[in-house]
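Input: one structure, supplied below.
Note that one protein chain is taken out, while the other chains of the complex remain in position.
In order of appearance the chains are A, B and C, and numbering begins at 1 in each one.
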Amino acid sequence: MTELYPSPSPSTGLSRRSTLLAGGGSALLLGLGLTGCRSAVSESSSAPQETDGKPKRGGILNLAINADFVPGLLFAQSGQSLQQRLIYNTLTRYDDDLTPKPELATSWTYAKDGRSITLKLRDDVTFHDGRPFTADDVIFAVKNLQNPVRAAQLRSTAATVNGFEKRGDHELVLKLAHPVNNLFDLFEFMIITDEKTVEDAVTGKKLIGTGPFRLKKWSPGSGLSLTRNDTYWLPDRPYLDGVELRVIPQADALISSLRSGQSQLSFHVPGKSLGVVKSEPKLKITDYDTGAGAIYLGVNTTVAPLNDRTVRQALAWAIDRDRLLAQTLGGYGLASAAPWPRSSPAFSEAHRTHYTHNPGKARELLRSAGHSKLELPLLHIALPGETAIAESIQYDLKQIGVHTTLEPTDGATAQKKLISQQMPALWSMGHGFAQVQPSTLAVSAYPFNEAKNTSKYRSAAYTKVVQEAWTKPETSAAEANALHERISGILLDEAFIIDLVVRGQVQVNADRLHGVALNKFSYLNLDDAYLV
Amino acid sequence: MTSTPDLAPVEALRKPGRAPRRSPRHPYRAALSTARARTGLVLVGAVVLAGLLAPVVAGHGPTDQSGLSLAAVGTPGHPLGTDDLGRDLLSRVLYGIRADLGIIAIAVPIGAALGCLFALAAAAHPVLDTLVQRIFDLILAFPGLILALAVTAILGPGRLPVVLVIALAEIPAFGRLLRGGILVQREREYVTAARVGGSSGPRVLVRHILPNAADPLIVQVAVSLTVAVFIEGAMSFLGVGVRPPEPTLGSVLSQSMPYLAQAPHFAAGPLITVTALVLGLSLIAEALNREVRR
Amino acid sequence: MTARPQVVTPGEAAPELLEVRNLGVEFTAPDGSALRAVRGVSFTLRRGETLAVVGESGSGKSTTALALTRMLPGTGRVSTGSVLLDGQDLAAAGAEELRAVRGARIGMIFQDPMTALNPVLTVGRHLDEVLRAHGRQDKAARRARAVELLERVGIPEPHRRIDDHPHQFSGGQRQRILIAMALAGEPDILLADEPTTALDATVQEQILTLLADLNRETGTALVLITHNMGVVARSCERVLVMYGGTVVEDGPTAEVLTRPRHPYTAGLLAAVPRLSAPSGTRLTGIPGSPPDLTLLGDGCAFAERCTLVEDRCRTGVPPLVELTDGVRAACLPAAGRTEPLPAPAPPTRIDRPAPGAPVLEADGLRKTYKRRGVRGRGFTALDGVSLTLAEGETLGIVGESGSGKSTLARVLAHAHPSDGGTVRLRGQDITRPSRRELHAVRRQIQMVFQDPYASLNPRMTVGQIVAEPLIAFGLGDRREREARVAELLTLAGLDPAVADRHPRSFSGGQRQRIGIARALAPEPSVLICDEPVSALDVSVQAQIVGLLTDLQRDLGLALVFIAHDLAVVRQVSHRIAVMHQGRIVESGSADDICENPQDPYTRALLAAAPEPVPVKPALRKTEVLA
């Protein structure tokens, strides 16, 4: 500070003061923004003026997301897959009771033995770059998913496709190594991308599909902005001129953005905050009970005494699922001991209520296993919502004498532990894939994977039944259900994954937004969405 | 020949600097007896006391949950109401204070001590001085919260990272102050006098320089405590605070944020506490500052 | 600006320009009690007159000056009386009126030119501010006037220097700039508060000359507040002696200086060292120290220290009554008396042993401070200084600021290392001692510092301070130390009971005694006193000098006595060395140096030293013209 150095002769006090003034002035200028001609609030969302409830063209939809699009995971289901169905299309689309409906595939016929399927494709579809869509694009899509680098959860299913037979540009036969009963899960899951630009796609440079919107700009970290695809194959669709996906990681900020009308749609409102949203008249909450997943308590079956099934069952009895649902999830979801949502073929009320809140029984079981007091770590992700859930679980376990130490962990580390099977004795998280073919859960969802899962649970029986269910041709529904029964039985009995609340995507949207749909893999479908 | 001391040449009254000062026998008693400081002491005292008495005062355990979530203020059994998981807010706030005090009581002294060590090193030799200066710059330049995130990811959640981050933040604050003080004081004539009087180097430092150079540190302590509370809060807010479910002022406060509109009382308790604490500390700091300023 | 009252042309027998009636000033002490700093001060000032207000610290002289334009700091307020400027009562005037008076009718100059100028403003801006404050609108004109003023007060190359900052000027120049500021508003009265105290004698001389010139040429009345009788004699027609916040004597300078009516005035004059007095003359100080305003009773403020005190003195404040020859004095005994005061005890010779063998010898000492920065090159404080000091001898060292005398002191005391040359103590070389040697040397050589405020650790009690060397040299155990401390304090003329108090609660003189006690603690044989009295009031100064000489006599100390005041040095020293720019330009026996100096610089110093003897008005004029 008091160093000496030659310097130009000091300018007069005047210039010194003038700098002060300059400072003040510019700050005032900033303040002027307030009184400025336009208001940022009204600017933030534009919409067609007519308000007679009928679908109307125009308007930009602002979609608040808590995490940015990850190009690397374009072909996997990640926490944030909303953009997939906006930019791309899939072959088919499930309706609410899992009956496939045509998208790019207009019709399909299974071979008797269930070892091949013939698809008829739309002939009026073009990619955003104008190139027409043909059977080759489907072949590429399947092959693409078979590539391990794509980290696609349904790779196993895609891998069963071992032959392609083109019949002209818009008809295609897929040959299967063995029958699978979740092929349409694959078709629901698999987005059709442009082969030439796929490498640019996984780095986020170019996203070229056949979907209702084309990518205008992706600014990493802050979101995607999409514009209407005027040559979309659905006539007069979409209504919206564009969609802005805005990354707002901080929950409170995200909610504020909804409440202030800055954004009109979000699927990332943490459960504990839904109460606030409920009290907001201008906002609507929709719970997709065909939920994308469930909240569960994972158990590492190699850690004593959790290698004892009785102890695991005790834990399952200990937790007050209804309180959890009410206090930490804003009441949205379905308290359930089994992973299946109501829409799932495997759903049964009996399974759902297999375990209820019964501390007495839990303690009894513990005692029978020879324990009165246990000390165990419980890992959870260090986000407000997740923490609340963990705290709630911790309290319930404490009541039966299982004292847990919470281990808040950042997402990345938790992810690594999950994959590398380094989870501590207990962890609480969410899983997906219960909403489609039950077998998909067992072959694709990591916690349930019969071959290797984080719980390190192995059982010939489990493996056998899962494989059987998976390779059972879709045609025979009855037998499939029988198998599902057995899978559920094992899951519940072994309790290596203790499901707590089956929870769909909870959608919060401004009441001026209509026609929003979500597919089974949480791909957002805005074909029919419009603002009034 | 004895003679009565003349206390106040009138010129002396002109500049505060030369004014007849309080007898430095109790350097800070004078400062702490001012109305301003008293208010501060009362506020801080009240908060601290509340924290210490937490187990006695609080009716419930800070982590006991119940069915009724977000119960309003004055709910029987829950004077301050309950939080989202139906935990008693009074006890959470009280135990929160306790936790914060625990952290601060460790972190600030550590930071101060390290800072002072650096300062001494800096005063010892010009080369060391530049080095230490740069270290301070480095610490100051490093965005604290990012560091907090990283440190917690490395060490795992809990008090340790919080303490560490707070301590780290305090190092330059104390270091720079003490360094400055030493550099000023050792030019003072009474130091020369002491050296000529035969006092050894270390003795001059300990007996003469430090006591006078340390004045601003006293003020800094009050300031640092405030900073510490904030850092703790910010870390909880970013989800890298003290391991849940143990409450801290910061964690309770950040948990309350989503309910600010719906259940303001959730935030009120901790917010008032923090404000009282910070207000009290800053009052004390001011009072001391007026006193020790040379 | 308010319209001035009718201007009265000087010369014609006119109403007083300034009339102060029964002025009283009060401060509110930290504990809330009222502190009467000035009590019932009355005086008048005619146009073009020069009036000195003289007194020691606490006399209320500066406060009086500030009170005139109501510039009292902090809690200060005018409690009684009136200040009539051409009939306008400033004591009752409003803020704007006062502002119009300040600078425009009454200009002020303050003591410390180092702090009295704003460090971040150029000299030009300083003057500009004053000029615009008094309604000069045209910027160019203001600048021109500013240059003119600087020219007038003798700043070389004003055109170039006008844009420099204060720190680029010497002390004397800064004082000149302050004077220029005071003149800028062409005031009728120039109020100078200790304008030369912080300056070297030679510079002081120049400044006083300047003030006198201004007074003569512009007819500006001059009020000079000072503690220095010499300055009074040198430059004022009338003098006002203040003590304890009251005027004790008031009259023509010549009269007051030759026939003081008030015992305090007499004592003060007696305490002032005279350059004419031969070496070894004991100064007669006034016992005690300036009064504590908070403890003042109803009686005469000086009663405590007065030799002629009577009972009635203690009962009521004596009025200021007209005596002969236009002199007024506030002393009951003096009022009744016709014959002059009994002259204070005549200067006595100090009976001191003849110096013995040399103890300390310095040869060719050099010291340069490397100055970080632009000019890179260091500043040479000592440039080959050689001296010897014998047992029981006092070597006086005189020089002005920057002459290197303080550096010399520090080098001799091993506070700073020397860059060259040798120092020998009883023949053995101690220039660069090992740690152990240094320890031994320090027992032998101790130091008394200039600033009794800065040289005592505010955090320690007097006892601790004095005991510090004892501990350092491991002398005695705790009990012995306590005894020794008491002994030392008594030796230094302090009450041993003060040992557990802190320095802050002592007056300058007493602090200096503490410093001396500390220096004596390790029983040194050489005592190096760096300006030990320059920060003290005259009456106290005499005490301290007396103490030092007594100590020398009793303990056979060898003293190095450094000061800028030749008169003091001559009295206490056997030999004197004159320092200039790091060199000793002349040295010899004290009396020789002062009677017939050889070096021109020495002569200049002697010429500049103001003596408290009245100078004939005529003579003053010529001197001024010179």
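As a working rule, a contact is a pair of C-beta atoms (placed from the backbone, for glycine too) under 8 Å apart; a residue touches a chain by one contact, two chains touch by 3 or more.
Please note the rule applied: contacts and distances are computed from a predicted model.
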| item | value |
| --- | --- |
| Name under which UniProt lists the unshown chain, selected from "Cytochrome oxidase subunit III", "NADH-quinone oxidoreductase subunit K", "Glutathione ABC transporter permease" or "ABC-type dipeptide transport system, periplasmic component" | "Glutathione ABC transporter permease" |
| Visible chains that the absent chain touches, using the contact criterion stated earlier | A, B, C |
| Touch criterion as defined above, residue of C:21, C:143 or C:165 at the omitted chain | C:165 |
| Per the touch definition above, residue among C:89, C:129, C:237 or C:419 touching the missing chain | C:129 |
| Contact with the hidden chain (one of B:73, B:145 or B:183) | B:145 |
| Hidden partner chain, touching residue among A:73, A:173 or A:285 | A:73 |
| Footprint left on subunit A by the chain that the document does not show | 1-8, 10-11, 13, 16-17, 20, 23-24, 26-34, 36-41, 43-44, 68-73, 76-78, 148-149, 151, 153, 203-204, 218-222, 246-250, 252-254, 256-257, 259-262, 410-413, 415-416, 418-420, 444-446, 449 |
| Residues from subunit C at the interface with the omitted partner, ascending | 69, 71, 73, 99-104, 107-108, 110, 112, 115-121, 125, 129-130, 133-134, 165, 167-168, 178, 181-182, 184-185, 373-374 |
| Missing-chain contacts mapped onto subunit B | 15-16, 130, 133-135, 137-138, 140-147, 149-151, 153-154, 226, 229-230, 233-234, 237-238, 250, 253-254, 257, 260-261, 267, 271, 274-275, 278-279, 282, 286, 289, 293 |
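Throughout what follows, only the chains that are shown with their structure count from here on.
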| item | value |
| --- | --- |
| Centre distance in Å when subunit A and subunit B are each reduced to the mean of their C-alpha atoms | 45 |
| Length of the line joining the C-alpha centres of subunit B and subunit C, rounded to whole Å | 46 |
| Rounded Å distance between subunit A and subunit C, as computed from the means of their C-alpha atoms | 86 |
| Subunit C, residues touching no fewer than two other chains | none |
| Contacts with two or more other chains, residues of subunit A listed in rising order | none |
| List of subunit C residues in touch with subunit B within their complex | 27, 29-30, 35, 37, 57-58, 60, 62-63, 73-76, 245, 287-295, 304, 410, 413-415, 439, 442-443, 446-447, 449-451, 454-459, 461, 468-469, 471-473, 493-495, 501-502, 504-507, 510, 515, 518, 521-522 |
| Residue ranges of subunit B touching subunit C (in the complex, touch as defined) | 1-11, 13-15, 19-21, 23-25, 27, 188-190, 192-200, 203, 207-208, 211-212 |
| Residues of subunit B touching subunit A in the complex | 63-65, 67, 69-70, 84-86, 149, 152-153, 156-157, 239-240, 243-245, 254-255, 257-259, 261-262 |
